[in-house]
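Every protein chain of the complex appears in place save one, which is left out.
Should a chain be cited, it is by its letter among A, B, C, D and E, assigned in written order, with residues numbered from 1 in that chain.
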């Protein structure tokens, strides 16, 4: 869950980035006592994420702004839906507008895309998960958005789970060392709460990896047939993750091979902001 | 230009976000004395941006990593091109890989997209400029990427130029006040270095705005015919900016109406990471 | 305008600098439940600036202090005027006193000096502006104080306007290059919102600079006669800034030459704190 | 002594304040490979302070700048003296110039003023000390400058010494309590390293304060005759500090009354920047 | 006294360290609307310290938590005593529990140990003081805890008092220089508020040190007989501090030698957390 302290820190920095010495347009053109009422309106359908972040952009700009969220994170909405109402000093609302939108458009964009992936795999046992291909500095916000869309999160960082890839395996088995033995020794050195995931490129790697007692096996760039065979081989002895060539066209078939987890870099490495706008009405007091 | 101090601050925070207490995979699987040689390779053609940022991700992870950039920011490259070479402790190179890529993929993605817009308007007097629809916290990086792609930057923030939009004009002319008079007074209250830009929705707004002596007039959502007429009306007395409905299909025609500046939110509000990879070779010492 | 977030950051740091582990005098000598009522009193006439900053020094020290400002920033006052009233826990009021005064004395000192310059040029078209000769870390506070005194601000920083001085012009015209051509090319490389100001030392530089279409010409260390001639030559085609040898004795004559802007480093490079005191009455509860 | 870590923090923040996204003038007008050689030159005589701070402004802007200081902090110089030499990339030298000057002009201004006070009291036992009337955020720099000028520092902050003033004494003796007894109890509650200073307004307060065993007695706004009498009364049993109405005209006579310490708020509460300039010569490589 | 700003900074960082992206256990297992009522209960007798710090851990986690402290810092309590009551959202109370306890257990552990030392020297003139052997980052909290236990603080840092040890004295008297002379010169260079303490290893060092007019003499690792002799020699002309081999068995005898101050590194260099627990009752709304 997003920590309030973290939201305030990230959003506060973004507000200062966008107005280091105030909003000279509003200060010059808008009377200090003008009041704005604004609606956050969806210009296309989607899944909401970032309500608390949008609200923080407003209330950190002025404690006199009040924000009422009409939807919770994870709620779907249609084009034209009112997502939130904002009331407060007009100068402050105008100043906060762009930053509030920048956050909620991106987070809702991620949630909406995630939900499309999730919809494609409905009825299967699989889960959609994110990757570490997140925007620097915004990982927690983007992981939250993935959850809003019905996805789950992969490891948060390099510090909280082991993922052994081809490079690592090559080092482990250098000099002809047995892979199972090598992985068993790795397992012994890890803390008991540390998840051990190993990426395999070929079916014949599965058995030696499984024999070492790993938690997850990632099938990297397997064909659908190989994936099915891999799932059968593993037989519930480890979580099975599929990775590579995942898109909205392929994800359904991948899920139907029986894998447990499908990781999708596209959820966050490329972000299409959802079209959400702020309709503002001003009145002087 | 990006300040070194700023690069170190942003990249350092991203590295800590991705490895708050180290990379447990590398520490468990890779010998401390293993050395990595890595090539930053383009998997698709594009325009380079973020070389110094990529290098900082490496050298901030370990002062023993050396990075040699093969291209400068703004250079175009083909698929397969080697963009940089990296040598250093294998653990550190593997730890820095994802963050280095996250930055350079996004920045080169923006530069590449910008360059496509710029190419579409070749031969016209127009310039492509960005907007404030940037990723929170990364505005300077993204503006730099726009410049790498041959674009220019709009105002940096709410603090350094005035942009009067419909809401503001409505307030200015409340009670039947004359727009020209109102804008003249605004001008008087601004510092002499502050740029004054006014957004108009209709052709008949141009003359009263011009009469006040503004610096730039933004034609918002004008048709091509209206745009041409607007350019003629303004006749060089102010910079002309076109905004709204700008995409790769429309931008050429817009530019040929004679406008000076075309602002494109899509340059940064939705980012497609360019496919750039790091090919790593390990050797034990 | 000063951002609340910025005020809190700067004032909070100043309070910690002055009392890293509390005010041991108050804690030892004043009962915890003593209450103080205090008046912020002018010991000499002047122009007020820094009300919100003074208030922040109080309320950041203790949320139980209330501050009522009697004047707004920019208001003039006589000797003996009450500028603000403060009520709250005596320990906290005593602890915050010096920092509150340090800020408001300096800011009101700058506002008062600025107002004297502004008074000297009454009836002319000129404006008084500040420079980058501000106290490191306090630029926004000092620029605000200049505005309180009726002045305007020059560019905020090196990042938001171009100012080409003699050194730059020498480089531009190295190898006999034409100045007008060189400046035109500079203009083309700038964003449309970036103000371009060029400093000239001699009258014969004005025409080639003007021909390039610059926004402001600064007449550096011109005699009054040269200034008048410069203003006439420029003829409204650019803003005219006067700089050099500006003091309270000379500023009136300078303004009457017809220049638009007079920059005065002395507004901030040397600060005379205005004599403002806090008269405190204590009572035990 | 100034800590390197502290200098880097303060100067780094000042550089970012002055060039948040670079120096667009230098970047537009100066070739990237141009080299600058610059002399820091005194335009009036004075006492040097801030050498390390000036150097940090340069080297933090570019690690390729080298600075050679010709004088140490505390050294006196004549008009025209070269205080330091700077060599490095021209863009960086130009960018750092203003911030480097802002610091060294202010610090040398304080040192020079302090030295004038110190000169006035030559031959007496007295020392000139500063007060807490420093620029918020720059206290350590300004205290250092006072030492450069031959002065000493008073307490650093509210946390490291007790100074009981009239308000405090009124509270202490409320209800007719004996002052000596009250101060003795205060003394008992203090740490043994905490200095206890008491301000007195009248001669008859001295004996009861002394009887409590305080470390310093401050004679506030005493006439010269009263001061002499006070010094005699105290007779070496406590340090004697004079405060109030101290200026360059009065300080000599005050010192000759025999006091030990004279505190001078004017050293820092109003700063006249010393006229020091940077003479820059550019050459292209 | 602990500054609120400092408490918030330290406690906020600790909360983020312990839950960088939330408490996934509570978020998964506890309903969002569940309410917790909790008692902070002593599982062993002791002296309370850290009430405000404990409360901050709760209220910084959620502004909806209310904390009512039953004891003030410095109050003694028995096993089973209720030290505070907490009410608020169950998720937040559970999330804050460990950090709140970590602080209050350590601070009360220090206060309790200090109180035991203080009890051992009851009836003597001596005071127990801490040293600089504190936990990095928590010095102010630990000094506060020492005061809660009835102890006093030694100098806060290297910046606020001089303590000359054997190494320093060796340097001072290198080349046969007279120690008294050397120390007198040191004294002259110090500010009048700076405490000068000198450590001696032998009785014959006392007279030359005293002759220089130092504030405190520390008797380092003296036997009880030597200490008594030292106290007599000094005869009230300086504060006498005992240091070395101080523990609960020896401190009473040391105090009875007549020393003024006994410094005890063990108060903070080794911390035994006091056994304090949080008894939590949950109810769903």
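We adopt the following convention: contacts are C-beta pairs under 8 Å (C-beta built on N, C-alpha and C of every residue); 3 or more make two chains touch, one makes a residue touch a chain.
All values reported here derive from a predicted model rather than from experimental measurement.
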| item | value |
| --- | --- |
| In the full complex, displayed partners of the excluded chain | A, B, D, E |
| Candidates A:216, A:243, A:257 or A:270 - the one touching the absent chain | A:216 |
| Identified contact with the non-displayed chain, of E:1, E:84 or E:163 | E:163 |
| Contact residue for the chain not shown (choose from B:60, B:186, B:264 or B:282) | B:60 |
| For chain E, residues in touch with the removed chain | 10-11, 13-14, 17-26, 28-31, 34, 90, 94-95, 98-99, 101-103, 105-106, 109, 132-139, 157-164, 167-168, 170-172, 174, 186, 189-190, 194, 269-273, 280, 282, 284 |
| Residues in chain B touching the chain absent from view | 12, 15-16, 19-24, 27, 60, 62 |
| Residues from chain D at the interface with the omitted partner, ascending | 1-6, 140, 143, 156 |
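Methods note: only the chains that are shown with their structure count from here on.
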| item | value |
| --- | --- |
| Far-end chain from chain B, centres as C-alpha averages | E |
| Between C-E and B-C, the pair joined by more C-beta contacts | B-C |
| Inter-centroid spacing, chain E versus chain C (mean Cα positions, whole Å) | 45 |
| Separation of chain A from chain B, taking each centre as the mean of its C-alpha atoms, in whole Å | 23 |
| Intercentroid distance (Cα basis), chain E paired with chain B, Å | 52 |
| Residues of chain B whose C-beta touches two or more other chains | 20, 156, 159-161, 190, 194 |
| Graph class of chain-chain contacts, one of line, ring, star, complete, other | other |
